[in-house]
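Excerpt of the complex: some chains, original placement.
Labels run A and B following the written order; every chain starts at residue 1.
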Amino acid sequence: MRKKTFRRSQKKKIGAPPGTLIHVGEQKEISVSINLIDYDAENLLEKEIRSVEECIESRDRPTVSWININGIHDVNTIESLGKCFDLHSLVLEDILNTEHRPKIEDYRDYIFCVLKMIQIAPDGKLHSEQVSIILGKTFVLSFQEREGDVFDGVRQRIRKKGGRIRRMGPDYLAYALLDSIVDSYYTVIERMDERIEAMEDELLLKPEPEDLEKLRLFQGDVNFLRRVTTPLPTLVSWLQRIETPLVTEDLGFFLRDVHDHAASISDSAENFRENVYGMFDLYVSSLNNRMNEVMKVLTVIATIFIPLTFIAGVYGMNFKYMPELEWRWSYPVLWAVMIGIVVGMSFYFKKKKWF
Amino acid sequence: MRKKTFRRSQKKKIGAPPGTLIHVGEQKEISVSINLIDYDAENLLEKEIRSVEECIESRDRPTVSWININGIHDVNTIESLGKCFDLHSLVLEDILNTEHRPKIEDYRDYIFCVLKMIQIAPDGKLHSEQVSIILGKTFVLSFQEREGDVFDGVRQRIRKKGGRIRRMGPDYLAYALLDSIVDSYYTVIERMDERIEAMEDELLLKPEPEDLEKLRLFQGDVNFLRRVTTPLPTLVSWLQRIETPLVTEDLGFFLRDVHDHAASISDSAENFRENVYGMFDLYVSSLNNRMNEVMKVLTVIATIFIPLTFIAGVYGMNFKYMPELEWRWSYPVLWAVMIGIVVGMSFYFKKKKWF
């Protein structure tokens, strides 16, 4: 129902020493696959990797090595990668734990970055996946929970000889990955935008009690989106300011660009939140409007008939001496009077816009 | 319905490398036109430009060259301008993408600034247009989505020999453009002010369910205005503090002035927002007041007739031994009693201010 972000399953680790490697989260992929792309301006090597040791060679070459790991539930693979690239045990722990908030950390020899990737399933549900990126002097490691196609654009650009990405270092590659993740949020935002529009129309025209539940579910999604996107601009601007040889100065303008995108996404998420609050109010107002209308009409009907019933009651009394009862035209006159009352009251209520 | 600011159509760019030049937004003008005004204190040259190469000459002269481009959907023109003035590909991308938030960026050799211009159509709808301004050492480039008249005042001032604008550099020209954009917000704010006043009166006097929809639309406009104007004061004060040879010290007082205006506009937009919230409350309260009044009157009518109907019911009973039935004056007395009850209750309710 609600997104229990960033905390499920942490429990089983309580008491374990920090740095203990346990996979936390759903196991989303059966087999783990590792791809290596090794390139510089001239050369390009792309291959599937079986054992982690194959990475060592390309780690030591001055070319840019991009190692992408799909599936992070295999603790052994992660651990041997960690040894191979000399990663801190806390980094490995964070990679395995998919309940993290987005963050970027500087470990001197490399920069470690955790992000969330979001997809909207055809049924409108949000699916999120954690992506960890490690930027070293000559390599970039990326860890995905399952094989995805967000990085395909980057791969294509690498394959094209002479592109900017081929001429630049691993920091530009890391930036490109970051950029394609940030870009992928736009799809989600567009879809949610359409959903909001549809819901607002529905709430305005025919609000129903069930909409309350729908709204709550949607609010959960919006809150999740906010929590995932709010830290983004800060993270990127941290990257802009950090003093590290790993990020060259040339990247400045590009980081500013991705910062702009991140800020605009985080803005949209914030707006969604206000929209949702507005929709709750709209729902209440709209339902109230409808309810009031119904009650008003019913009350008006009751109010018109009550005096009539009284009149009928009067002439149902059994007094011996009631002159009207004897009169020849009493009955039709009474009907006329009663119809007159109905017409008069209807007219009056109509004029007062009471129904 | 809602303004989908700053995100529509970004989708088609996902996966493309950063700096890819694609026009994002509505195509608002058919033909692209470029005007050049080249001036110093003594000389003034004003001409329509056909091909971008004509700009090169005036770029290299020490005079101030103002090149105004109307229509930004022609990617080729923008691209050749970019090459001619040595603009970063991210700048060109931002010029073409009309979904940006207002921002100012320092690219060392030039300052790049994106703003929104707002107009209110006669039917009260808000139309926005993106304006990009680039301030270089000897030139100012301005990009509008379509031909407008906001900059006409500046043109007039340039044509007048001896005016302050003729004696000062391109930074003052850029300031003058900024100032006329900021000034143009005042019209919008004035119009929205009148609209708020009219709506408040309507909500107070005759609230109707349809007002809910109207309020929502207006809220969308106010939010759009806020998003567009909120960054303005920060941007201007950033310009005030920036250390760049492009902005001379003499501009200080003028920037402070435009900062004041921007702050006052952003203030107004913020106030509008509170006004809109207040109007929602007003709407609910006002509708409730009316509803309550109606219900109260109807309930009072029902309450007066219920005891009367009971009395009539009593004397409609068929008991054999009911002394009142036989009595000669029962019927008129009963009428007197019933009228007395009506008068008494009306008086009581009136005194208690129940209707």
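Quick note on the criterion: a contact is a pair of C-beta atoms (placed from the backbone, for glycine too) under 8 Å apart; a residue touches a chain by one contact, two chains touch by 3 or more.
What you see is a predicted model; the values in this text were computed from it and never measured.
With respect to copy number, the whole complex recorded in this structure file holds 5 identical protein chains, 2 of which are shown.
Throughout what follows, only the chains that are shown with their structure count from here on.
Distance between chain centres (mean CA atoms), chain A to chain B: 27 Å.
Chain B meets chain A in the complex at residues 1-2, 4, 6-8, 10-11, 13-19, 88, 90, 93, 100-101, 103, 105, 107, 206, 209, 212-213, 216, 219, 223, 227, 280, 283-284, 287, 291, 294-295, 298-299, 301-302, 305-306, 308-309, 312-313, 315-318, 322, 324-326, 328-331, 334. Listed in rising order, the residues of chain A touching chain B in the complex are 152-153, 157, 163-165, 176, 179-180, 183-184, 186-187, 189-190, 193, 196-197, 200-201, 204, 253-254, 256-258, 260, 263-264, 267-268, 271, 274-275, 278, 281-282, 285-286, 289, 292-293, 295-296, 299-300, 302-303, 306-307, 309-310, 313-314, 316-323, 352-354.
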